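Only a single protein chain was left out; the remaining protein chains are all shown in position.
Up next is subunit A:
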Amino acid sequence: MIRVDEKGFYGKFGGAYIPEMLHPNIEELRENWESIIATPEYQAEFQMLLKDFVGRPTPLYFATRLSEEFGAKIYLKREDLCHTGAHKVNNTVGQIILAKKLGKKRIIAETGAGQHGVATATVCALMGMECTVYMGSLDIERQKPNVERMRILGAKVVPATSGSQTLKDATNEAMRQWINNPVDTHYIIGSVVGPHPYPEMVARFQSVISEEIKWQLMEKEGRENPDAVIACVGGGSNAAGAFYHYYNTPEVRLIAVEAAGLGVFSGKSAATTALGTPGILHGSKTILMQTEDGQVVEPHSISAGLDYPGIGPVHAHLFDVGRAEFVAVEDEDAMKAGIFLSRTEGIIPAIETAHAIHALNMIEYRKDDVIVINLSGRGDKDLETYIKWGGY
């Protein structure tokens, strides 16, 4: 059975390894989040916003030409059509209503590629709440359009200048700022990482993805369960959402796609399960890339959203017990897959998502298997990377 226990563990992974200064905040969340989101009042607002603001349900699209190419029935779950361009907004809508109910006045968030930052800035604008987003200096350089989107939406973007100056450091900085402002501030974590209850809470908000896949697939194929679900994994929020209602349905294969960067063993990779070992990062026990002395290793991926040295504890558990299959896709193959999808289906995917597309070349399947790929985001934000790469 894949589920979180009372102490916040998925098997060996999870928990809340946080400084005492954050204990009251985490306790407040842990004690209240489930009861708040179960209220009819909360659900009414959440469902209304998912429908009218985010644009849900997102289509489950039968990709005709892609299916012909691969000889399987391939469906794309169109999270790229969510408002702000990726699945990230499902979680920020969920958390901002929660923050409001908890009486918080300010929101902080971390962001890598900027998608979660934009999704957070968007819901803060919607609710009239003050918003500060921490972003690695290096990511600020490589994701300029998203930085400006956040600023247009009224958010303050603060560079994280420590360490590798990417997502890991932005997360450190957001945690530090939460320690500095514990009373009136809610921290909207963007992935299924961090101390309990964040991984489960974020997964729950993202679980709308697999909830919809089930009834949409029933409509189209007369069955709730596909043969396989494929999703990319950085921290793993879109994968958690796409897998959630299939965790305990063993006939559905769960395929998690990590970023191999320049090659798993090149020293420039973000393939966490291939390279990592158990450890503690950002408040939970998980699998992470580290030296034998326990220092966290700087990852590399061409996609900023997968450029993270850990994975959510639920994914560490899925890996540990063999419930999910993990594959790693290199930068170059992901870029090619992005172009391929653009030309076969008329959809330019985010580079994160392009990794999941390439995975079709790496897994075995039978003819006419029903495969759902979670199309987590669109490629607008990545135009500059596509242009720089140039192989089209």
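Just so it is clear, a residue touches a chain if its C-beta (ideal position, glycine included) is under 8 Å from a C-beta of that chain, and two chains touch if they have at least 3 such contacts; residues count from 1.
Basically, contacts and distances are computed from a predicted model.
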Protein name, per the UniProt record, of whichever chain is missing from view ("Hydrogenase-4 component E", "Chemotaxis protein CheW", "ABC-type tungstate transport system, permease protein" or "Tryptophan synthase alpha chain"): "Tryptophan synthase alpha chain"
Can you work out which residue in A:Lys101, A:Arg176, A:Lys220 or A:Lys268 touches the chain that's missing from view? A:Arg176
Using the touch definition up top, pick the residue from A:Gly112, A:Pro159, A:Gly261 or A:Gly283 that touches the left-out chain. A:Gly283
Residue by residue, what part of subunit A touches the chain that was omitted? 7, 15-21, 23-25, 162-163, 168, 172, 175-176, 179-183, 277-283, 290, 292-296
